[in-house]
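Note that one protein chain of the assembly has been removed; the remaining protein chains are unaltered in position.
The chains carry the letters A, B and C, assigned in the order they are written, with residues numbered from 1 in each.
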């Protein structure tokens, strides 16, 4: 599946909920499916700043495609990063760098897409694209 | 004449004017009748602070009554201090310390009677009463 | 006299706001309070009819604005029981008030001198002293806190030495709600000739403050936590101290005479007020305090104590909840942690229910370290909060917990 398709399937799932409770419960459930970061990476280097809770993110290059792992001490944050990973993990650096994040708008997380939001969604997206960019440079060399 | 009587006669004179121009013209005229301070007293010590213009004030004890002299570089200020001197000069320290300044209200200068007003009316009144108090102490000794 | 809450709530336009389609329950008063019409209107009125730069102006607007500005100073100084309005300096908030003293005291602090704070200080009353100590090679010491969130005055006696140059302490903790026994603390410090600065940020809107009775040397507070506007605050300082300290910013009304070689400074309070002051802010601050005075600070205190007691009992019924800070003397602030749940998750879900609380370390990281927690969920009350709101909060809290475990 392309990023676009994966995003669309998330949008479809979210569109089934009509209240915030279901939406957040789903986010929390998503958190449970998060591919967990190796304990050895749970350090300062992998910490994403700008979140009220702590989020650790790691990326691996698996033959030209990127696999993300992560963790957080807050379950909603875990859900958010899990959602991002669901959409982005398994794509090429190029695809990630060029990804369109409008789906966040459609699932009602757009209002969280401000750099000053305590949930740090923007920082997470930035960090993921940063990894992708780094891998892209590596690939081109 | 007592302070009260002198104040009343000033109030009477001012009551004849119905516009500010006449009032200020009269104030300016009053300035011309100001008993001028001796040049040698025109120094820092005699300067009253709190006025936008400079005002020098001196007081002499003439056998139990006080005589004020003054000057200013602005003619309206000169008029104001002249008016005060007209009312207060020639009275005993005691009379000056206990003087009632309500007449300033009646001639429409009350709004100038705030410590923060640029014309320094309050500083002038305070300084005159300070002189009176000093002389009073001297007399009592 | 009980507060007339329906009437009071109408005074605050924001309270009828909906958030996420739910009625707003605003329990973040420790961060900032909402503003009554009296305050909003005072600011509007000022800009509509009086706006001018103050001091030294000869024209009508300037004189009116100056009078009102200085009357605000007088009112605010009387509100905190100061002796003389010269002892009240306008600043942009408690943080600036404290930094002002730290900067201006700098020359008095020598190597190996000591400054004492407590473990419960807000960063604003801790980092300025820490940095001052670093700069002057002095030592920062601190009073620890007891399990219930109160201080041990015996420890204070032990910490004070002849090298102690200042004690800086909050009147009320923004995390624990503890009301410190300032009068007694000042008495002890003064016995050792140590001046005391009080961070009154969390006290001014909640309990009676009387700086003469407390006998403190400095008292810092913000308008925005006392129903007044943002960007405004004050520092009370005893005249004998303010006269001695050197100014900390330069320009404008704080100057008396200048030449290229030399500057002489104005008297207090102007000496410490550089630049065009926030006249609207001062009038708004006055209006906020007048609002408090109209309701009566003791009535407000009683009301907020009732809310706190009620809410505390209710949250304690919930499994896994621990209340952080249970000092005998406390008010208006309820901090809690819930086993296995991150405060951020709670805050996020409560927000969806229209309930505004604060989560995190509340700018008190050293306190968090002492308590060995990473943060709390804090509900902090204001005069307009009601028991019904506490009920909504409790229901919301339970719902959030059920979603998170």
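As a convention for this text, a contact is a pair of C-beta atoms (placed from the backbone, for glycine too) under 8 Å apart; a residue touches a chain by one contact, two chains touch by 3 or more.
Predicted model only: the values in this text are computed from it and were never measured.
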**Report entry** Selected residue (touches chain absent from view) among C:77, C:164, C:202 or C:222
**Finding:** C:222
Query - Which residue of C:163, C:249, C:312 or C:386 touches the chain not shown here - result: C:249
Query raised in the report: Looking at the whole complex, which of C:77, C:104, C:125 or C:331 touches the chain that is not displayed?
Result: C:125
Report summary line: Logged for subunit B, residues touching the omitted partner chain are 20-21, 24-25, 28, 52-53, 73-77, 118-119
Requested in this report: Would you write out the residues of subunit C that touch the absent chain, in ascending order?
Outcome: 13-14, 17, 19-20, 24, 26, 28, 31-32, 34-35, 39-40, 43-44, 47-53, 56-62, 92-96, 98-99, 102-103, 122-128, 130-131, 140, 142, 222, 224, 229-232, 249-252, 255, 257-260, 263, 274-281, 344, 347-348, 350-351, 354-360, 363, 365-366, 369
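Heads up, the rule we're going with is that only the chains that are shown with their structure count from here on.
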Requested in this report: Using mean C-alpha positions as chain centres, tell me how far subunit B is from subunit C in Å, no decimals.
Outcome: 46
Query - Inter-chain centre distance, subunit A versus subunit C - centres from mean C-alpha coordinates, in Å - result: 39
Requested in this report: Indicate the whole-number Å distance between the mean C-alpha point of subunit A and the mean C-alpha point of subunit B.
Outcome: 79
Query raised in the report: Residues of subunit A that touch two or more other chains: which are they?
Result: none
